[in-house]
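A short worksheet on the structure shown next.
All protein chains but one are shown at their positions in the complex.
Chain lettering (A and B) follows the sequence in which the chains are written, and residue indices restart at 1 in each chain.
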């Protein structure tokens, strides 16, 4: 069986690649900027991602069967490609470092207080990045399984949380001015990163014609998830309390209290699902990074690059001294992500169009 | 040991040669006879006593041979060849025979339980099919009993097994290809498939792997299984086996390939996935609503069988905060005077249970049942009374064991047993986080397994191509709704004609 990814796996790859630690802190960070109207910023962020997705899918469809790193080399020339690839690799490493660091902080707070954070980081890194060694088919299968877990846990979470919601907390709406709301989109940007995986996985898609449809559905799902998180957290805490939370989404599920139904401390279940969700996020990203490296060094095997990546990401993740610095340093991956998700696809798209016209 | 030499003309030469090759094989009989009284022709029958049907030999071979009248013998039978022709077509009353000319074929025939008739003056010999040996009567397969459904199980005789399957598929498209594997054992085996359904690539892959085998012996189909698997180092089985001919027939209808090995009642079904390993034939014989619920329970049982002890360790040693308050107090109270930490407790009980299991498999019959009951009750009760383990641990361990028996495929259950211990270690080091890491390791491992090119985790992992398969995995929809064959084997013909 040649490498093939089905449509649903494609959708799952996008969703698991995007949903990571952003969903934890997004409601409170956006509430700090836009108050009750934060959800508008989230929706706008989703719309922009959808546009970018459209661009990227069109770009990938212009080069059927080829991964972005392959045709980038053609379009940009060797030197341009090296810059491109280096930026990509740094971006991946930083994103992985942030994800695993925030993840480890969460685990340390809620599950394992006394375990050194290095242990949590290294164990998660080794276990999750391992799938970077395998072919895309395996990565896609795992993404689909993790997406199923995510889906189930969301339904479970929403149902469990429902009785404690006070929807009047959503008001007052439309109090913030438009400029602030649009400024808030920048805050949501990090949570939508990861859509660039399309450029890789589309090459293996079974039915490339349906790619647009499924990728849009994926973006829609992610946006809905984030809006849900925002609405649920603000309904439970009210806007001022929400602004004070570090990880409102988790605090949300800790509020559940139904001793009659045995739903007293469900943070265990949520934490367990959380580990799997982050695994689904780290895995495809690791796979992507090995692909970049194998294209830089022009090797056929991409599996061996996981091994050197692990210690590098480990050290980067330990660099910030505390959680505040982690969030402060998110500027760098944000900028890089901006370049990769917006500038690069536009550039490649224009170049492809020019090249296409020239060949004709 | 190549005997690829043609037979000689004289009986004595052939016979001596054979006796030299087969010396010290006292179970091989050389029966000389002289046919005809006028100009008698010397013949010799060679067979293995114990592998032939003696009645066949005496009544339908010896008797007609010895009764040949001289007239027929000399009448028009100028050459030995025409004699052989006459004998084989008109005289000997065995249902299946063929003419052979090669020493190797003679030896192969004799060692397979057929009788070879050597005739003086001819380089040809006649291979008579007289196979018959004591074999187990057809009874209910021991490992896969059902409440409703046929109760014939396969036996150790290849021909019987093929027949049992052929009865269920009276279609010309059912092809049976015989092969011999094993240099010394020369075990017969048959590859069966439905020609218009099976995917050619799957079939070719199977043939390729079988033909590439270079082994001395195949004692049981399980040896064959591990030799042709994709990943023999994985604890998970990638080939399914079954004793039931109806299960084989159903699999063939779905586009799978069956390999039946002589001397083994277990047929191999290729490919195998998590979906198929968790299905039991009984699901198709009970009503669909019950079968669906049972299937869901089965998946839950698999989940429990792997995770229960490790979750217990994680929760009691690391995260009592995850339990509701009342439960936390209760568990704490039940463990008050237990001297061991829960890790040791869990390992102790699990190992004891494994010992019990091993002991139980060796002893069957009434003693075995007693040991099971005695072991379970007394050891468990005594341990609790002595205060070595907490009662909750006993419950967890017994639930785990019972759950692992709910899994239809024994190999899959053993794979999960292996992972259960791995998870317990993970839980002991890092609590619930460790358990989740273990799950990640297990899922990663399962995702990379292929069974003859089909992903092992189908149909749960590739929903696009295999969406329809879900109708027959977690639940079972009524037969009226199963109009198409499942896709995971990529069959050529998908319609089931409902």
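Operating definition for what follows: a contact is a pair of C-beta atoms (placed from the backbone, for glycine too) under 8 Å apart; a residue touches a chain by one contact, two chains touch by 3 or more.
Quick note on the criterion: contacts and distances are computed from a predicted model.
A.B. asks: Mind telling me which option in "Cytochrome B oxidoreductase", "Glutamate synthase", "Transmembrane sensor" or "Ger(X)C family spore germination protein" is what UniProt lists for the chain we can't see?
C.D. replies: Missing chain, UniProt protein name: "Ger(X)C family spore germination protein".
A.B. asks: In the whole complex, not just what's shown, which of A:10, A:69 or A:110 touches the removed chain?
C.D. replies: A:110
A.B. asks: Given the contact definition stated above, which residue among B:325, B:381 or B:481 touches the chain not shown here?
C.D. replies: Selected residue, touching the omitted chain: B:325.
A.B. asks: Looking at A:192, A:237, A:287 or A:314, which makes contact with the chain not pictured?
C.D. replies: A:237
A.B. asks: Considering the entire assembly, which residues of chain A contact the chain that has been omitted?
C.D. replies: Residues in contact with the chain left out: 109-116, 119, 168-169, 171-172, 175, 236-238, 240-241, 244, 251, 254-255, 257, 265.
A.B. asks: Which parts of chain B face the unshown chain closely enough to count as touching?
C.D. replies: Interface residues of chain B facing the absent chain: 315-318, 320-321, 325-326, 328-336, 338, 341-342, 425, 428-431.
In this text, only the chains that are shown with their structure count from here on.
A.B. asks: Compute the distance, rounded to whole Å, between the mean C-alpha positions of chain A and chain B.
C.D. replies: 46
A.B. asks: Spell out the residues on chain A that touch chain B in their complex, using ranges where they run on.
C.D. replies: Interface residues on chain A, with respect to chain B: 1, 6-10, 107, 111-112, 115, 119-120, 123-124, 127-128, 130-131, 134, 137-138, 140-142, 144-145, 148, 206, 259, 262, 264-265, 267-268, 271-272, 275-276, 279.
A.B. asks: Using the touch rule from the top, collect the residues of chain B that touch chain A in their complex.
C.D. replies: Within the complex, chain B contacts chain A at residues 315, 318-319, 321-326, 430-433, 435-437, 439-441, 443-444, 447-448, 450, 453-455, 457, 460-465, 467.
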